[in-house]
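What you see is the complex with one protein chain gone and the rest in place.
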Amino acid sequence: MTFITNVAYIMTKYWRTFLLQGIGYTLLLSLIAVSGGAFFGSLMALAKRSRLKLLRAVVNIIVEVVRGTPVLLQLYIGVFVFPMIVPALSSLPYIYSVSIVLIINSSAYVSEIIRSGIEAVDAGQMEAARSLGLTQRTAMVSIVLPQAVKNILPALGNEFIMVVKETSLASTFFVGELMTSYLKVKGYTYLTMECLVIVGVLYFALTYILSKLLKVLERRMKAHA
Amino acid sequence: MLDIKNIYKNFGDVHVLKGVSTHVEKGEVVVIIGVSGSGKSTLLRCMNLLEEPTFGEVWMEGRLMTPPDPYLHEEVIRASKTYGRLRSEGLDDAGAIKKIKDEDLLKEKHPRAEGNAYKTELEKIYRENGIDINLGRQKMGMVFQSFNLFNNKTVRENITLAPIKIGRQRLKEAKKRGESVDKTPEDIVKAANAKAMELLERIGLQDKADVYPSTLSGGQRQRVAIIRALAMEPDVMLFDEPTSALDPEMVGEVLDLIRDLVKSGMTSVIVTHEMGFAKEVADRVIFMHDGVIAEEGTPDEVFNHPKNPRCRDFLSKVLY
Partner (left out) sequence: MKKMEKLLCLLLSLCMVLALAACGDSSDAKLSAAYDKYMAGFTKGGANGTLTVAMSPDFAPMEFYDAAKTGDDAIVGFDVLLANYLAQELDMQLVIKPMSFDACQAAVQTGNADIGISGFSWTYERGQNYAISDFYVAGDNETEQSIICLKENEGKFTKAEDFVGYKVGYQGASLQQVLVEETFGDLDVDIDSVYVDLGTAVEALKAKQIDFLAVAHGNGESIIASANDSIAFTGFDFEVDDMYKNNVCLINKNNTELLEKVNAALAKALENDYYSGWYDACKVYAGVSTLDELGFDDDGNKIKE
């Protein structure tokens, strides 16, 4: 029972920290990461299909390194090493460096999602389009990509949900998302379990609502074709 | 009309085509037969460059679609440094060219190594004869074993997509060149739609114009695929085993359509396992074996009096 009263006490006193700041920053970071990831991931997917060997190699190295190292480590590098390369970053709050790292991380995964989405489209579709005399670009834009999007969107949705959870690692630098809220409040109250349960429920609610929304979106897409 | 010159095709270390040359006349119907893996589909795909030949050239109506193959042009060989070296070693002109051709001596992947004169000759050939690959393909219709209708487009859109896109592009280019054009983009769309409906009526599928291909039967899909190719008004049709993926009861409707087409004078190259059909429609039959043309002639010559033992063996198996 003390547990529940503790939770109630924390929520009455710190609801702003959890609901406004925590959820706000978690959603903001996730949105930045996924939209940036979608944009740069698409570019990277394009680069992977480029004729320039060097470009392909560079992108492949980025993807492999990002996928092969923990996000937390990437965050440390982003926060402490990026400012050495780009001095302008050092005077900005950590959330900028953290956002850049999350975008790079997400780009790598999104580029793989797009690549496999395109590859999942039957090669015959491209061949048929080319055999009619359409250019590579027209065939890609009119035939292959619209079909690839159907493979890509659900995977992109999953990526978004993954990113929502991954932003929690950014709390190492107190950027303000839900896990930071947890650190702030338990650092003062020492009510660790209670705070954990609160952020747990909030994370679950966020991802559950998101996945529901994505399902609706997917159903609409299916109905459309 | 369609000229195939000494085509080689390697997939890595696998040599699928080993020097194939043939010529398709206007109005001619050529049927290619042979066992699986003999290279007949690859040859067909090389004709419109869905597979890029490793060596050799493809000419469509007197225009070169592939990059020029130096081994086919003696003036190019004579301009190469390798030729010069061989001559200085004491070989005569004919001897040097023969040695280069036989032993594959040109460094064709690195044109610079053969000197500027060699490069200039190659570029000259391409400048005088070359044609944009997409232009070449627009003159050839291709029908695939697995139909390859665009899944994200309706039947009508499948048929009109290429005419509209390419028609608009030509219009744009004509305007850029400053030519006077009497058509608007809307005219192109209208014409393409009318043409599509006309073709659909011809195969009796006009009521399927606005459905997606996934709702059609295999036979219907293949017939739509055929008229999709026809909508571009090609000069030659390439059929790559058009009935192999069909249920037996649907083979007939597709063959009927192809028969109609060739009877109306459409130049065609058909890869097929339907021997009866081949015998019936072909002006010329090509038997492929192990990457080369092993036997070639009229249906009567090839089916009734085969000279090549492989061909006899193959026919005895497929004709009972």
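Letters A and B mark the chains as written, and numbering starts fresh at 1 in each.
Here is the rule we go by: contacts are C-beta pairs under 8 Å (C-beta built on N, C-alpha and C of every residue); 3 or more make two chains touch, one makes a residue touch a chain.
Here the structure is a predicted model, which is why all the values come from computation and not from measurement.
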In the full complex, displayed partners of the excluded chain: A
Selected residue (touches chain absent from view) among A:Ser42, A:Thr135 or A:Thr189: A:Thr189
Residue touching the undisplayed chain, where the options are A:Gly24, A:Pro83, A:Gly124 or A:Pro146: A:Pro83
Candidates A:Ala8, A:Val65 or A:Met221 - the one touching the absent chain: A:Ala8
Residue of A:Tyr94, A:Tyr109 or A:Tyr203 in touch with the missing chain, whole complex considered: A:Tyr94
On chain A, residues whose C-beta touches the chain left out of the figure: 2, 8, 11-17, 19, 76, 79-81, 83-84, 90, 94, 171-174, 183-193, 195, 201-202, 205, 208
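We adopt the following convention: only the chains that are shown with their structure count from here on.
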Computed distance of Cα centres, chain B from chain A, in Å: 46
List of chain A residues in touch with chain B within their complex: 122, 124-125, 127-135, 138, 142-143, 146-147, 225
Chain B to chain A touching residues, read off their complex: 48, 50, 134-138, 140-142, 144, 146-153, 161-162, 165-166, 212, 225, 228-229, 232
